[in-house]
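See below for the structure under consideration.
Only a single protein chain was left out; the remaining protein chains are all shown in position.
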Amino acid sequence: MTSIDSSEILGDIGEFLREDIGRGDITTQATVSPDVRGMGKFLAKEKLVICGLEVAEAVFAHLDPESPELDSTFNEGDEVEAGTIFATLKGYADVLLTGERVALNLMQRMSGVATLTRAYVKAIEGTGATIIDTRKTTPGLRMLEKYAVTVGGGKNHRFGLDDGILIKDNHIALAGGITKAVTAAILKVGHLHKIEVEISNWAQLREAIEAGAEIILLDNQTPGEAAKLVEMARQLNPNVLLEASGGMDLDRVRLFAEAGVDLISVGRLTHSAKAADISFKIHTI
Amino acid sequence: MTSIDSSEILGDIGEFLREDIGRGDITTQATVSPDVRGMGKFLAKEKLVICGLEVAEAVFAHLDPESPELDSTFNEGDEVEAGTIFATLKGYADVLLTGERVALNLMQRMSGVATLTRAYVKAIEGTGATIIDTRKTTPGLRMLEKYAVTVGGGKNHRFGLDDGILIKDNHIALAGGITKAVTAAILKVGHLHKIEVEISNWAQLREAIEAGAEIILLDNQTPGEAAKLVEMARQLNPNVLLEASGGMDLDRVRLFAEAGVDLISVGRLTHSAKAADISFKIHTI
Amino acid sequence: MTSIDSSEILGDIGEFLREDIGRGDITTQATVSPDVRGMGKFLAKEKLVICGLEVAEAVFAHLDPESPELDSTFNEGDEVEAGTIFATLKGYADVLLTGERVALNLMQRMSGVATLTRAYVKAIEGTGATIIDTRKTTPGLRMLEKYAVTVGGGKNHRFGLDDGILIKDNHIALAGGITKAVTAAILKVGHLHKIEVEISNWAQLREAIEAGAEIILLDNQTPGEAAKLVEMARQLNPNVLLEASGGMDLDRVRLFAEAGVDLISVGRLTHSAKAADISFKIHTI
Amino acid sequence: MTSIDSSEILGDIGEFLREDIGRGDITTQATVSPDVRGMGKFLAKEKLVICGLEVAEAVFAHLDPESPELDSTFNEGDEVEAGTIFATLKGYADVLLTGERVALNLMQRMSGVATLTRAYVKAIEGTGATIIDTRKTTPGLRMLEKYAVTVGGGKNHRFGLDDGILIKDNHIALAGGITKAVTAAILKVGHLHKIEVEISNWAQLREAIEAGAEIILLDNQTPGEAAKLVEMARQLNPNVLLEASGGMDLDRVRLFAEAGVDLISVGRLTHSAKAADISFKIHTI
Amino acid sequence: MTSIDSSEILGDIGEFLREDIGRGDITTQATVSPDVRGMGKFLAKEKLVICGLEVAEAVFAHLDPESPELDSTFNEGDEVEAGTIFATLKGYADVLLTGERVALNLMQRMSGVATLTRAYVKAIEGTGATIIDTRKTTPGLRMLEKYAVTVGGGKNHRFGLDDGILIKDNHIALAGGITKAVTAAILKVGHLHKIEVEISNWAQLREAIEAGAEIILLDNQTPGEAAKLVEMARQLNPNVLLEASGGMDLDRVRLFAEAGVDLISVGRLTHSAKAADISFKIHTI
Partner (left out) sequence: MTSIDSSEILGDIGEFLREDIGRGDITTQATVSPDVRGMGKFLAKEKLVICGLEVAEAVFAHLDPESPELDSTFNEGDEVEAGTIFATLKGYADVLLTGERVALNLMQRMSGVATLTRAYVKAIEGTGATIIDTRKTTPGLRMLEKYAVTVGGGKNHRFGLDDGILIKDNHIALAGGITKAVTAAILKVGHLHKIEVEISNWAQLREAIEAGAEIILLDNQTPGEAAKLVEMARQLNPNVLLEASGGMDLDRVRLFAEAGVDLISVGRLTHSAKAADISFKIHTI
């Protein structure tokens, strides 16, 4: 992340801290002298892909602008074994205590997404396909979660409804058919955008490509059906891109990759990744 | 939820929509005429506990203040089988399409949390214990997730660091011992608050209770250890409350409840619940 | 504009009113009784393309939510002659007086942009080219001004730096050449986006297209040079899009269109359009 | 500008950058390494009055708080010839590229306003009159544009509706006459404010001054009419101030100044100034 | 207050409610069913000037947009005796309970300011002087408190540092004397503003008036000194306005009024008014 990305990604940290701290961390205020300094250690309690070092650092920096940087010999995206202390941070003990939960809540979620993405990426290794995410992200955390997907090795689909034309079954029905929908989209869209259309059978596939779609989404097909549709599509237009989605279990995803699609989008990367198990232990120094 | 709760819980919906819509839903604008009306149906694609009806309704109302209310014969907290259409909504088709993803992202997460909580609550049915949540919530969604826990049948632990004194191992170490920490907390805290202390052995338990702690947190104990500590605690003060936390798998949680604790806090209710599988299908009307 | 567009475009009106009203419209408060009703008439004092009816209406609605709608027999984009009263509005006289300046400031600017765009669009009528805008918009008013361009008959280029890859001379120099820049962009960009590259000569043109650029920007070329580059580009890739920009005077723009480019981007549509001359006269009713 | 002014004037820069950058400058991120440093040069492509150096600097400082200051041998308000490089800035190349457009959009507008104001100021040089602006500013940019007017050599009229009493024809009609309106205003207004009244003939002029108006606005008069009204006004009250407005073409404005008015307000200074032509070229260093 | 005033004055009510309600009114939620309706009665527990009816109404309307209007036979500024029920409000009982404290906190403060102002206004009745307020208001509540002063019968001094030139002793010292300060101010200030100067003796008074000051502030003078300075000032310029401030006890203020000053500014109106004693009793209906 450059400094520019950071401002986009880190912008809500003050809000997250307010949510947790409210009118003050009364336990820490009562029990810990404000001049005690400590060191906190981030410990991986299971095997995981590290994600969120800069975000965690920013949480503590928000509470104390003079808080030093996280100290780590690891990088975003490194895979560490259970038991690894992968980062440490020195600072005022009250700052470490008050920021701990928000830092962990963010880092555990981000590492969870990165870890799950990595598993999917490995599952299709060697095929030509790419794992991508969806808009099925946690409301308020889209940029963080999409960043975590890239750390895990995936790529990003649309960032929002304004970021590309994707004509789904609902749009087709309401527009009065694929040709009408694609034609309208071509008229509307900027010249820098391509048009993607969701299809569910051979007739739709042909109609979409003939109307000008440059990307085809195969939703909820079997790998076998997908393979056939991929082949047909390439005959119509060898440059068309094929995306598969729907029911992408980790043990089935390779079948789709081998069916020849270019892109495999996986909602669960962001909507159902479990939090990576990370603890933060503080010692006086 | 009363109207007052709602304003707290629903406050960020505009922000969530902006995150997804950005500069506009260009696909819908291009393909769907703004005067077409449609009906959307919420379909449970697996067995789940419904949560978030009012929130989903608010998403569409934010886009169109004249959007009618959700129509449903179910209530928050009802358990429905896979295949159930549990709510419908009429409105302008473009509004339904543009709001769909945010409504689903929220409702799937909330129903996921409620469904998992329900499973925990059932697992300890008949014991005297209560399932409670933690502060391990998604940043920005704490109120929504804590609400979902109550819909699932659980109760809420602290809403934030300002909402109660919970002296953990880190605080004890930094304060110079349990007695010092509890004494300082008693001085600081308002008269409406009780003090909870995390302990890990019998000596700490006794010191905490004698110093004035009214609630004891047993973190990462085995059920057997927990049972012994509960018994000892009750001898020191029959009114003390006992909370257990740490490693609360669904198939182990009943052992803790039977160990006699009053409260069992489960982080995964909110940090690792998978999204409930819900779809939204739109038809012209 | 659908209601969804509106919320994006109208969002800052409260801010604009605060800027003008500050602590209160002391003149109106002192001189006009709050129960007097009036009718305001929007008068075109020169020939212009109407733009901003809904925006003007929203200004008054912000001051008085029960303010009735603008009454007009004209539509956005209609061209009216000097002397035309093109819209009227009834309401409390103090609301009309207090909102007048902000409503006019917005509508005059928007109509100014639409009117200038219309002139450019007419100037190239019958050629295959399209007039598009740039990012040279007024800070804070980009959505309003880009909307005004479409009302005038033009189309929109990128809405922001996140909305498409446009590799300019500065990027090329800093990336170490066109091929490097385009290759890096292909790796980074989502599958829904195309890549545009600014070139200034034949060698660059060839390198860009061979590296994978799908759109070519010809900046500050003469019409003659542009015509040659267009022809060369089409030989390399008949599907490539050509955009011309730089020095697009109204009396020269047709030469570029006739040179065969697809798109002509004109910064002055938004950065130098003069305000359309519109007055607002209020009568008691 | 002192630091206090700056905070008022520079406050919206973050918002302007967000408008342009959205979710990230994807072209720069893809093509420029974040550790490359560069130097940007501001070049006047036409004769202009410099305005906005501090604002441009603030744009880059917002992206990178450690960005160095603009380097310039010129001051706000200096007039430079076409071809002059009037300022340079060193920094990270990605910061220069990402901030370029917003910095230029602001500086070109501000220099445009200052340049046009300077022309008006010169046109009336040697008369006793003063060029002032109006509330016909760009919504959201009033403070910046009024600042640019002063850089050009003009003075500022009201900053908003709360900043002075100016009774216009609409107010007079709705109040039931000049005397009623002025009397009500005297009652309402704070003791630090004077009252200005728009009049269109001799009878109104007399009534306004007799009612207590200390400033008279002559709107849409010819220079000859204005001269007569000025003379009459001075006979009634030698201390009264006279302002002329309406149709103030650059080649006619001196006639009004010579008619003896004190103030000439010119809406086009802010609503129709064309952007000054400035480019920003970046080199690696 | 017109609807326009209201938006300025009522804008922070949501913020005030959030401050008090936080994450929810847990007592009311636990004990009062959301469908119970009630009536609340505002009771004056001492003699007071009513101020804040519209504000109190807005508090409840913020919690429940369908909350009915306050019912009252009294108007802002009416003086009522102890024991008077001066307004009633019907609504959901939970809304009445949750909004009660904020409504009372505002109304008690506003009525306190209005009541104290009324006492000062009565104390100088029949003299030509006017009671005005100062900038010594509660941070965040300036508009509400200045409104309350007018309800009590006083007038408003400056609303902020931007709302008029008042040159105080500190400015004079730092500017290098009265003449320099006034001359600089005349150059800077808009033509709608007058200039006020604080003086402490006869020499300063003369210098200020000769430099062009139109208003003179006599700070911390005795009534006798004030009388002399007033007389001298009128000889220099019969139109000059005289303001007295400093140590304005209620039993001394008439002496200043009788000394011939035009304006008497009283800081304690806003910084030290005690809260009017008002209670709010709720009954089921």
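Quick notes on this structure:
Note that the chains are named A, B, C, D and E in the order they appear, and that numbering of residues resets to 1 at the start of each chain.
Rule of thumb we're sticking to: contacts are C-beta pairs under 8 Å (C-beta built on N, C-alpha and C of every residue); 3 or more make two chains touch, one makes a residue touch a chain.
Everything numeric here is computed off the predicted structure, so don't read it as measured data.
Only one of C:Gly22, C:Gly40, C:Gly91 or C:Gly140 touches the absent chain when the whole complex is considered: C:Gly22.
Screening E:Phe16, E:Phe86, E:Tyr120 or E:Tyr147 against the full complex identifies E:Phe16 as the residue touching the chain left out.
Within the complete assembly, E:Gly160 is the residue of E:Pro68, E:Gly83, E:Gly128 or E:Gly160 that touches the hidden chain. Contact with the chain that does not appear here is found for just one residue of E:Ala173, E:Leu236 or E:Leu250, E:Ala173. Screening B:Asp12, B:Asp64, B:Glu145 or B:Asp163 against the full complex identifies B:Asp163 as the residue touching the chain left out.
For chain E, the residues in touch with the chain missing from this view are 12, 15-16, 19-33, 36, 38, 93, 97-98, 100-102, 104-106, 108-109, 112, 135-142, 159-168, 170-175, 180-181, 184-185, 187-189, 267-268, 271-272, 274-275, 281-284.
Residue positions on chain B in contact with the hidden chain: 132, 155-159, 162-166, 190-196, 215, 241, 243, 262-263, in rising order.
Basically, only the chains that are shown with their structure count from here on.
Measuring from the average of all protein CA coordinates, the nearest chain centre is that of C.
As a whole-number value, the distance joining the C-alpha centres of chain A and chain C reads 34 Å. Put simply, the C-alpha centre of chain A and that of chain B have 23 angstrom between them. Per-chain Cα centroids separate chain B from chain E by 46 Å.
Across the assembly, chain B contributes 21-25, 28-29, 98, 159-160, 163 as residues in contact with two or more other chains.
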